[in-house]
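Every protein chain but one is kept in place in this view of the complex.
Here is chain A:
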Amino acid sequence: MNRTVYIIFLFVFFLLLQVLILNNVLFLGYVNPYLYITFVFLYPLNTNQFPFLSLAFLLGLFVDAFSNSGGVHAFAILFIAYIRLFFIRTIFKKTPSDYLLFNLRQETFDKVFNYTAILTIIHHFILFSLINFSFYNLSNVVVNTLFSSAFTLVLYFLGSFIFKKKLT
């Protein structure tokens, strides 16, 4: 598939999936998956980071516009988008020359799990702290982060299992 088309498809697909379906899940009243961060995992690696950072920020901003939350999602997704390279370097041991051929599907499951779990938990923790916006109810933030991260990760791995052959 053409790279630009693929990226635009990812952007629109995850935005609509998040705001129209996943924001209404509310399992047990408060556990909600935030699967749109898969955009950060699936975006192809590149040495020029400007388009990637801008698109991640825009995706967060759109999700914010739909859920009336200021810039909370934009902040959180941009943060994990920026630190993504660091984790790719430490977990997968990749150098900039490997970026073009890098593909999450060709890595072992334990490494991919570590990578996605760390990024998801960081994203959710930032997200819920900012939504809370005070030091009050801090236990709520931690509980929400853990449950929602688990939910997001389960959905992510189910999805990546189902779409294993396609969309590469």
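Going forward, a contact is a pair of C-beta atoms (placed from the backbone, for glycine too) under 8 Å apart; a residue touches a chain by one contact, two chains touch by 3 or more; residues count from 1.
The rule is simple: contacts and distances are computed from a predicted model.
Chain not shown in the complex: UniProt lists it as "Cell shape-determining protein MreC", one of "Cell shape-determining protein MreC", "Sulfate thiol esterase SoxB", "Alpha-D-ribose 1-methylphosphonate 5-phosphate C-P lyase" or "NADH dehydrogenase".
Of the listed positions A:42, A:118, A:131 or A:155, the one in contact with the omitted chain in the full complex is A:131. Within chain A, the residues in touch with the undisplayed chain are 19-20, 23, 26, 29-30, 32, 49-50, 53-54, 57, 60-61, 64-72, 74-75, 78-79, 82, 130-133, 137, 140.
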